[in-house]
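One protein chain omitted, others in place.
Right after this comes chain A.
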Amino acid sequence: MRPKTRPHFILTATCAALLTGPALAQTPAQGGTLTVPIIAPTLTDDFNPFSNAQEDMVRGTMFEPLWVHNVMTREVEFRLAEGFDYADDLTSMTIRLKDGLTWSDGEVLDAEDVAFSLALGQTDAALDKSGKWSDGLIAGVAVVDPLTVRINMSRPDSTLDWYLEPAFIVPQHIWADVEDKLTFRNPNPVGSGPITEVVSAQSNQIEICRNPNYYRAAEGLPFLDCIRFRQYSDNSQIQPALMAGEIDWGANFIADIDRTFVARDPENHRYWYPPNDLINLYVNTARAPFDNADVRRAMSMAMDREAIVDLAGYGYPTVATRATGLGDYFEAWLNDDLDAEFESLLTYDPDAANALLDQAGYLDSNGDGRRELPDGTPIGFDIHVVNGWTDWIQSAQIIAENLADIGITAQVRSVDWSVYDAALKEGTYDASMSWSLAAVDPIQTYNDYYHPDRVGQSWHAGHGMASDDLGALIDAYGQTTDEAERRDILDRLMTFTGENLPFIPLFSNPTWYQYNSTRIGGWPTAEDPFVQPVFYSAGRKLIAFERLYQK
């Protein structure tokens, strides 16, 4: 569903026949301003893409990536680059740039700028947004010709392209002379994205408008003139602003959205919460009773996921139905046959759970309603959640209720982040609720679950099932570009997860996305899901923004 562009014969903005997908038949007129919230104590004229100070304002709007991995369509959307190729031995990658790229000040954007930007991470880890200098993969960056850059790698790898999206391309003619690139405020920004010109910057509002030299200007892009970033202190201020129609695009938790937001204007006040990362109940398989797979299966079958989603999550998350460790975020990769095999594990059935525990020898011999381990000690453990994460606390409370129904006593412990963080990473928890990695490819998620290198580093590898065999399998995926081989590796990892259930999938987090179509049209919707509508992802925001137009 990538926008196909045709040459323009008539540049009348209103009736040019530009095909940008099924949602739009005509090129919309240019003009209009999009208002979005930024949660910050105050806004400043800091437009540095490296400092994290106001990244949501500049990344993907002012500074474009080379390409964007669109997980929803499983396609690569090329931006500054026209394409990339891996060498046959997978030890280098060649990036081809589009012809005729310019910076917003009129200078030419060429391979020198790209090589300069990519090489920034070599000397300063803080500028290494890909993380691939730090882990030793990138050995060097070379300019081949004005439109071609080659990245040399220290070992064969076919996954580098996943990590280059956050490596933003900045103009060499400005940044080469900047001494400290992290603290530089970049008050007069020069970028390559659709909006670059700062027209006003106040502490509570910053307005950035159209790039006069945008490389897609001939296509009439961007349709909107400006983005107005408004400062809010927290979610509780954003909710009323959204209700009052002050904000066009919200990316925040809104309580009871149907009653508070949608009901005010059902026609224009809309939301769409497609699945994001999968939330699991991680259990420590090194400890009893979680060392028995039947206990983990029984616990999974005892959980009323519908109730968790409805009550704790306001119905916004998506119920997990697959035991294979991947949520609906990775829908384009899933294997329905495999999922069907394990479906019963995630179906609410307390009777089957009870039967399974009886059969496994975890009985309630003294009739106090609590099952015991075969050695006679009653089963009891804590479920860790972070204090203040109210929806998770409520989820864990429902889980504890469900487990009580099958004779397992679990206590919800809302702990400080530091306690939670350390217990997960060191594997010292009994049970803990946590998310999973949702990036570009499912193998990254499995890497985070099972790779022995991630044990102690990641929150999600401390369950006691990471192994060298699984690590080798995961590594093999990154050393091939063969689709069938990759498919096979994924299938094996899915099967392993479904058979062993080292963690219990609960639900997929929602992608927070509310929009107000009173003034602006072209939004990604459930009917037209051309991109996951994540405001906080530079690339996905960019793709969504380019479709928006003033009504």
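Structure notes:
Simple rule for what comes next: a residue touches a chain if its C-beta (ideal position, glycine included) is under 8 Å from a C-beta of that chain, and two chains touch if they have at least 3 such contacts; residues count from 1.
Everything below uses one rule, namely that contacts and distances are computed from a predicted model.
One chain of the assembly is not displayed; among "Octaheme c-type cytochrome (Tetrathionate reductase family)", "ABC transporter permease", "Na+/H+ antiporter subunit C" or "Allophanate hydrolase", its UniProt protein name is "ABC transporter permease". For the chain left out of this panel, the touching residue among A:99, A:416, A:469 or A:485 is A:416.
Of the candidate positions A:151, A:208, A:312 or A:406, contact with the unshown chain belongs to A:312.
Across the entire complex, the residue among A:294, A:341, A:401 or A:528 in touch with the chain not shown is A:401. From the options A:255, A:286 or A:472, the residue with contact to the unseen chain in the full assembly is A:255. Across the interface with the omitted chain, chain A contributes residues 239, 255-256, 259-260, 307, 310-312, 387-388, 390, 393-394, 397-398, 401, 412-416, 419.
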